[in-house]
Structure formats: C-alpha cells, structure tokens
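Here is the structure we will look at.
In this view, the complex is presented without one of its protein chains, the others remaining in place.
Moving on, here comes chain A:
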Amino acid sequence: MVPPPPMESRFYPKTTPPSVLLVILDIHPLSWSLLSSPPPLPPFTEHPGIDKAQATPMSLPDFVTILMVFLNAHLASRWGNEVVIYGASAGRAKLLYPPPPNAVAGPSKPRPNSYHPFQLLDSRIEQGLKEMAAEEQERLENGNVKSLNEPPSMVSALTKALCFVNRIQPSSSTAAALIDPTSQDASGSNSNGPDRPETRILIINATPGSNISNSDQSNGVSGENGDDGDNNSKGQGSKGGQMRGGYVGLMNCVFAAQKAKVPIDVLSLPPPSIDASPPIFLQQAAHLTEGIYWQWNGRGALLQYLHAIYLPPPSLRHHPFAVPPQDAVGFRAVCFCHHKTLDVGFVCSVCLSIFCEPRSVCLMCKTRFPIKSIPTLKTLATYIEPIPVPDTVPPPVIQKGSKMHQINENAKKDKSKAVNGDRSDPIEID
C-alpha cells in the first residue's frame, strides 16, 4: 500500500517561494454597466450542463467581493504572499493597495472573526475604490464628460506594476547586497537568500474589444510614448483612435515583463455575447509572457474559475499543475500611422515601425526608401493571403466531466466564435 515516497517527493516541490500578485482591475464605468446587464447568451448545446447556467449579470460590487475572496485565498495560501492592486479607470490608473506609507492605517480595531491582514486588504480596497469613484464623479461634474470615453489606461497601470516589480526585485541582487547589505530588511534578505519572491500580474479586463468603440479619442495614454509624434492621425477613425500610443506602450510593457520573467495573466470578463472577438493584444501579452489568458463565458462561477485558474503561483504551473489550454493567438499588429489593426503591414527596416502602406520616408526615423520599390512592395503584398488565425492547439485528451474539460469547451467555443466572427473589424485594445 505504500508506494516509494522518494519518487513522489522528488516530483513535487516541497516549498514555493513567496509570491506577489499584482492585480490590475479595469473599473471603467461604461464597461461595467455593460457587464451588469448582459444580453442573453446563445444556447450552448454541446454541453447541456453549461447550457443550463443562465447569463449572470456581474456588477462591480459583486465582482469586487469575489475578487476580495480570491485575494484572501492568495494571502492564505502561503505566508509572505503579497497583493498589490491597481485600478484602471478611464484614462487614469491608481494604486489601490497597499496604501502609501504616510496614509492612515486601516481600521483601528480588528474584527474577532476575520484574519487581520484580510481585513486590512478588504477595507483598503473598498476605500480605494470609493475614492476613485468619487474622483471620477468630480471629473464628470466638472464638465469633463468626454474623459469618460477614454479607454481604461491599462498601459499606465501596467507600467506602474512593472515599476513595482522592479522595486521589490532588483535585477542584480548580489550587487545591491554588496553595496549595502543592511539597507533593505525583509526584501533585501529575501533577495540574497533562497527565497526571492516570485511575481505575477493579473489583468482583469472588463472592456470589450471591438463592438463598443469610443467616439473621439482624447489620447489617454500618450505620455509613455514620446516617439509617437504623428499628430495628424488624431482625427482618424474612431475605432483606431484609442490605440494611439497604447499599442506601442502595451507592447513595450509586455516585452519588459517578458524580460523580467513576470507572467501576465489575463482574465477577460466580457463574455462572448458582448464581445465576439477577444482583446488580442492582451492575449498576445499573456502568450508572450507565458501567462494564462482566459475569457469568462458569462455563466457565473467566477469565484471558482479564479481559484482554479489563477491561484497557483508560477512555480507550480505547467508542472505539476495543468493550465487551461490557451487559445490560438492572433499576432496582428497595429500600424503606427493610422492605428489600424493589420493583417499585412510594412516594416521599416531601420526602426522596425509598422505601417499600413509602403512609404518613401519612415515617419518615425525619417529614413528614406527608394520610391521605385513602392509599387513592387504593393504588388507583392497583394499576393499575401491574410494569415488565418491558426486553429487552436489540439484539444488535450481530458476525460469527461472534469473541470478542465469544461474550460476547454469554453475555449473551443470562444475560438470558433472568434474565427467566425467579423475578422475584418479592427480590434482595439483598451
């Protein structure tokens, strides 16, 4: 009855390093109003069990309650785990937790039935969200109604999150320790000991990709991207508008995260009935950083999905734990000139900027290209078939009835939707 235990213990890690979870929560009011009154779901005949579940309206307070429980579970799963939360609203992002060091410490009195760290976290999130909502209200009352149409500034939040990661995890820990071994107490001792905390970012996206497009953009997140100097395109089509600077900024963040080995997990809340096409740039972010991308099916059970998919720390993912099969990712890019999502683009061979049509002078680096080559390029481009999004990874053999199976079903469903869905629409990133 006793199988050889050394085999088992060698297989599974005995301990994991403490893990820091950075959550970026999209709290864009328009997206949430959409989520709280979802259209009815199409019947899902493949799986009667899933089909029985109705479309669940999900309001922000409900979701925050669920998120709090999930974050508590993250804190509970290991001593030393930490949580950082950024709220991303229309055009701005803000740190919600942990509170800045000079802020008033949370509730004065612990409650007898809740673990104090949980209580601190929960009350601080609540307080932070309320503050942020009040600020939005003020902005609206000041007549700045247009600002509501800005997309949630994921890039800003992501940049802040990466800065946070960099702060707790200096790139060369030994050098830091040599300079001053005593300067950091907790994090310093961790960085030169065996227990460097592992970090991951969870983006909770509530904004649908293409169907809801904002009207005139007002260049929400252009601050990051200095070289995006093409002001002429400001009046371009309303759909491309919100990509201004956002695409390059997002991709820069993604590559930074990739280099820092910080996985970016993405939970996309708008169910397929609202949002036929997935937010492909977030999907790319998850793919490039080896994070997990998953789209909610709109049928409740979010608490369980969060625990099942996003709770295991990166050191336990892939081995020994399974991750949900990832959808095929569309690796389309956005052109720098008109901010259109492209299937076929033209890349400057010097600065690697992407354009939707061949140009004699690169807009970014001003490199001149021979005018003669332009017609050739154009004819060549017509030969290129738009590459179809590859079929999803072959569905792994999973026996009936397990939860992974169910997730897989959803993934398949999403994919088929995505493939059938309106491909030609430019997909906007939030």
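FYI, a residue touches a chain if its C-beta (ideal position, glycine included) is under 8 Å from a C-beta of that chain, and two chains touch if they have at least 3 such contacts; residues count from 1.
Here is the rule we use: contacts and distances are computed from a predicted model.
Assign the chain not included in the display its UniProt protein name, restricting the answer to "ER membrane protein complex subunit 10", "RNA polymerase II transcription factor B subunit 2", "Replication protein A C-terminal domain-containing protein" or "Rad17".
For the chain missing from the view, the UniProt record says "RNA polymerase II transcription factor B subunit 2".
Which one, A:L30, A:L311, A:A328 or A:I354, makes contact with the chain that was left out?
A:L311
Which parts of chain A face the unshown chain closely enough to count as touching?
Answer for chain A: residues 1, 3, 5, 8, 12-16, 18, 69, 72-73, 76-80, 109-116, 118-119, 122, 174, 177-178, 181-182, 185-186, 189-190, 192-193, 195, 303-304, 307-308, 311-312, 316, 319-322, 398-399, 401-405 touch the chain left out.
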